[in-house]
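Here the complex is missing one protein chain, while the rest keep their positions.
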Amino acid sequence: MQFLSDNAAAVHPQVWQALRDADTADTPYDTDAISRRLDDAFSELFGREVAALWVATGTAANCLALATMVQPHGAVLCHREAHIEIDEGGAPGFYLHGAKLVLAEGDHAKLSPDAIVAALDSIRDDVHQVQVHALSLTQASEYGCCYRPEELGALTSLASERGLRVHMDGARFANAAAYLGCSPADACGNIDALSFGCVKNGAMNAEAIVFFDPELADVARYRRKRAGHLQSKGRYLAAQVLAMLKGDLWLANARAANAAAAEIASAGGRRLLHPVEANEVFLRCTAAEREALRAQGFGFYDWGPDAARFVAAWDTAERDARALSRAIESL
Amino acid sequence: MQFLSDNAAAVHPQVWQALRDADTADTPYDTDAISRRLDDAFSELFGREVAALWVATGTAANCLALATMVQPHGAVLCHREAHIEIDEGGAPGFYLHGAKLVLAEGDHAKLSPDAIVAALDSIRDDVHQVQVHALSLTQASEYGCCYRPEELGALTSLASERGLRVHMDGARFANAAAYLGCSPADACGNIDALSFGCVKNGAMNAEAIVFFDPELADVARYRRKRAGHLQSKGRYLAAQVLAMLKGDLWLANARAANAAAAEIASAGGRRLLHPVEANEVFLRCTAAEREALRAQGFGFYDWGPDAARFVAAWDTAERDARALSRAIESL
Amino acid sequence: MQFLSDNAAAVHPQVWQALRDADTADTPYDTDAISRRLDDAFSELFGREVAALWVATGTAANCLALATMVQPHGAVLCHREAHIEIDEGGAPGFYLHGAKLVLAEGDHAKLSPDAIVAALDSIRDDVHQVQVHALSLTQASEYGCCYRPEELGALTSLASERGLRVHMDGARFANAAAYLGCSPADACGNIDALSFGCVKNGAMNAEAIVFFDPELADVARYRRKRAGHLQSKGRYLAAQVLAMLKGDLWLANARAANAAAAEIASAGGRRLLHPVEANEVFLRCTAAEREALRAQGFGFYDWGPDAARFVAAWDTAERDARALSRAIESL
Partner (left out) sequence: MQFLSDNAAAVHPQVWQALRDADTADTPYDTDAISRRLDDAFSELFGREVAALWVATGTAANCLALATMVQPHGAVLCHREAHIEIDEGGAPGFYLHGAKLVLAEGDHAKLSPDAIVAALDSIRDDVHQVQVHALSLTQASEYGCCYRPEELGALTSLASERGLRVHMDGARFANAAAYLGCSPADACGNIDALSFGCVKNGAMNAEAIVFFDPELADVARYRRKRAGHLQSKGRYLAAQVLAMLKGDLWLANARAANAAAAEIASAGGRRLLHPVEANEVFLRCTAAEREALRAQGFGFYDWGPDAARFVAAWDTAERDARALSRAIESL
């Protein structure tokens, strides 16, 4: 019973079917018929004209998006726990050609306007200090918490006042949208680009970058090729992404994962380190307790010396979630 | 009847099967059981201990390999027609942090020792000119021609004398090995890293970088992550690569493509611009002749104003190749 | 009697005086009173509002200027013999983060509209090939030849049609302006930035970058600091540049150097490889002839196996130039 991560789960049957359906030769790269449907599919989803690019990983999605917004001498403002800072092996430094990450604080890995202002105001407005060009938010956050539409409104207004572009790391955007129950457009707010995650939600190896400013997409297309991310059989990526959108499979899968996490969390009580608003559960527990859980066959990551992280995926079995929930209750 | 490229062909059934077989959750990135078999599989293939990494594209394979050999202030020596110079959207400049490509000449897009010496000797040995750190060869070449083992011996000896590392772009290494009929080890010679192509040969989106110097692989693993190329469900890439190796499917597929190209070439006669030693046919023909071929349903690329390129793939139907051959004969 | 280069000559007395006059503590970097006069001094010189930055070397001037015009995924179009391609140790690759140099041909190291069109049109307009973002011209050219105002007009019109920014490497702009006898504005034409050389013309270690589009200067100020080129005692650089402009010392020095070169060239006749329009003389001569000249005490560089380069500086003694002229005559 694995709760290590959603990032290595199986591929959803509808994604498999879409992959098979793509198995006839077509023109290469993103000129094939399937890839050419991406813009329209996302424009419909967000209710406005957008440009969308497929790419194989979330790290590439985040960094390609940011590279269209941040000059090499600038910086991205993000949370101290942001994936781009902690877990992308320095990819932002590579893709942004040495631009900096300026770190801000905030509970549950969420940024607040105050934290952003504090970080910005600590930077002297001169050439000796690196100036911030863009803001990066993670929805749902690295601790599985969601920005509400009104929170996003406040953050993007602030960004606009300060002349910052806004990127959203949506590796688990589906889980956030499912939790919030609002429209996709409201779940991301007035941003410039969204890394729309699929891999953690039932795809094999395709994410989408959605550009709300299509001019940025024009730059991103060159950068994607330059980064070796323009696959020649791109139709297999496009097919995965479209399969996720079709019939709102992305929301269905996310709801399933969220429900499993909620089931686990229901036993968490005061052990919970963060509200469980997506598919991740961070639980205070001792080494002995973790040992006990593992002895019962549960797989998960330690989260520092005093906690554990459990992640539910689209295919987490209900009974497994219930079993874990009971095991936690019995600790 | 498409002869545009081998880079958008369908996926081979054995690759599909391997993908399906990989569809159970495992640990992420390259820690899964399938990925962990890559080193051994390639060590066996090449008869010596190597380290192998999967990656999604040939551009990424080439550039990640070169990035382990060339410092940012250095250069790669390659043919003027090399894919890394012509068709990778500046990826070497990105991955090598501004290192230069020094271009040399040679018939059929193949480099000779003389051409390399001429290029090296045109560079003053001082800090004002960029010094060459590595040599990149393409096997089969961009014009579908193969370096013989003895040619490789001369080139790698020269590289060694001059203190250069050697990389081989093997996007069509399978076609070269099939043509040469020698061992894989002899088909690449004494090099440091090989981009072992699979996508043009029946895979969906997986290539391998084979490091003959395992220390370089240690660097490449960091660089792969940093480039956003470390897929979390890496097992689906590893599975493709292993499927290609299993039972020498890679050679069987390449032989089929080569045979189709030979069939086409058999009608080429004095029209042939380059010897046909792999799966590409470059043919002298007028615009009117190309028009005539297209009118008969053949798809292919113009190659400048007076020529055309036809590429056969692993799944090119024998009858299609024969039809094209006859059509060429009738021009 | 040295004719090796103008790049290591002594410092002009008026520059020394300006340096001494700057020797009272002021605010650091470019906030001092002298640095703050640079914009006005160059605005007056060019008859329009410009922004000017001091920097220590021509390589830094060229690359900082280009970095404001060319995105990392783009290219600079320049002559095959351009200093940025040949003699800057890969600095453009560093400053432009891996952007490419696209090379074009032209007699006397000068570009023509036809050569530019040919180079541009050889690049497919897709993401697989690196697109040109800017044009770089050298005035006077690397072979000491000058673009006429009407030539510049044709080149900058073409650039504008093709959406390219234009940079001018003016390491010897003074020599060109002195030769052309036109206004400084006409000697550079309608460009975006000029590397205004001083070091080869009597300064110690200061050049200026003149931005005709002040928005580019805003970027360059950050990039200059980021490149470690923002000297804290910047007033000593500003003082050198202003000393060059004061009373048109820059033109007087250039005229002296040009006159010495003309004196040398007067004996060149059919030996001359290029018209002598600035302070450089390229002369066809055998190894034995070069030997003979060196035996008479003349210092200069070989220029390939069959030629020599002689460079006059602001302080080349008239009698030395005459002596060299006679020695050439006697060959």
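Think of it as A, B and C in the order they're written, each chain with its own count starting at 1.
One rule holds for everything that comes next: contacts are C-beta pairs under 8 Å (C-beta built on N, C-alpha and C of every residue); 3 or more make two chains touch, one makes a residue touch a chain.
No experiment lies behind these values; they were computed from the predicted model shown.
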Using the whole complex, pick out the displayed chains that touch the missing one. A, B, C
Among A:Ile86, A:Ala154 or A:Leu272, residue touching the chain not depicted: A:Ile86
Across A:His128, A:Arg162 or A:Lys246, the one contacting the chain not displayed is A:His128
Just one of C:Tyr179, C:Phe196, C:Tyr222 or C:Phe300 touches the chain that is missing; which is it? C:Tyr222
Which chain B residues touch the hidden chain? 71-73, 97, 127-128, 131, 219, 221-226, 230
Which chain C residues would touch the chain omitted from the figure, given the whole complex? 2, 4-5, 7-11, 16, 19-20, 23-28, 32, 55-61, 63-64, 88-91, 93-95, 199-200, 204-205, 222, 225-233, 235-237, 313, 315
Touching the absent chain: which residues on chain A qualify? 72-73, 75, 86-90, 92-94, 96-100, 127-130
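Rule of thumb we're sticking to: only the chains that are shown with their structure count from here on.
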Starting from the mean Cα coordinates of chain A and chain B, work out the distance between those two points in Å. 34
Chain A to chain C: how many Å between their CA centres? 49
Can you tell me which residues of chain C touch two or more of the remaining chains? 72-73, 97, 127-128
